[in-house]
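Following: one structure in structure tokens, then a few remarks.
Only a single protein chain was left out; the remaining protein chains are all shown in position.
Here is subunit A:
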Amino acid sequence: MTMLPETTERKLGLVIDLDTCVGCQACATSCKEWNTGGYSAPLSDQDPYGADPHGAWLNRIHAYEVDDGAEGRTVHFPRSCLHCETPACVTVCPTGASYKRDEDGIVLVNPDTCIGCKLCSWACPYGAREYDYAHGVMKKCTLCVDRIYNEHLAEEDRIPACVRACPTGARHFGDLGDPNSDVSQLVAERGGYDLLPEMNYKPVNKYLPPRPKRNSATSTQSYTAPPPAKTDGSVTERLFAWADQMLSR
């Protein structure tokens, strides 16, 4: 059913911290691994060992250079479905394969009814939908709907695979509709923002901006050089010092 729900009971989504993401691709590979056997199975690849390898991935990590010179920095930028509140990707779908769940707001594609017309991918400004050339249907992030409610998994694994895999804790999962949830608090604290708010899709996922750069002018801590290491002036120490000098000639 491609009519959007008026409201959803919860707004499950991700909060992505652009300050701590190191662009290691752990979330993307973990996502691919889980989902090629999960709800969206298979996630096919084309020409994987050839000259033009490509395939359906539900999470992509870009790297941007922001500003240059002394103030320049690299920002790693994971991009996946934002589980928008009012997305055209759902309403344009002619078959009802694309839908947004009333209970938690997750946007899903039913792989059994999708005809692969690709219109939803045109309607997504975030490039979150990838067509599976072998399966003939559209694939997208499911927010690991087959993990988060899965009682066969240990409690700590009932979170999206990407969140579980992230080694730097740059990905947070929770209910963004509840202002008291950890994720909502984090967004409030760090000034989390929407991508492309101009589209009016009301993304649920939020991005936390990189923290301001610290330098000697903005640092809150004063820097004192550590004291030089103590030497006892023994014969062995002088011998090593002499050897070090000779060898580094």
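Couple of notes before you dig in:
Here is the rule we use: a residue touches a chain if its C-beta (ideal position, glycine included) is under 8 Å from a C-beta of that chain, and two chains touch if they have at least 3 such contacts; residues count from 1.
In this text, contacts and distances are computed from a predicted model.
Protein name for the hidden chain, per its UniProt entry and selected from "DMSO reductase chain C", "ABC transporter permease subunit", "Electron transfer flavoprotein subunit alpha" or "Cytochrome c oxidase subunit 1": "DMSO reductase chain C".
Residue A:Asp52 is the one among A:Asp52, A:Glu151, A:Glu189 or A:Asp244 that touches the chain missing from this view. The omitted chain makes contact with just one of the residues A:Pro5, A:Gly38 or A:Pro210: A:Pro210.
When you scan A:Val137, A:Cys162, A:Val187 or A:Val204 for touch with the missing chain, the hit is A:Val137.
From the set A:Thr2, A:Thr20 or A:Thr168, the residue in touch with the chain omitted from the display is A:Thr2, counting the whole complex.
Residues touching the missing chain, restricted to subunit A, are 1-4, 18, 23, 28, 52-57, 60-68, 71-75, 77, 79, 88, 90-97, 113-119, 121-127, 129-133, 135-138, 193-196, 198-201, 207, 209-210 (touch as defined at the top).
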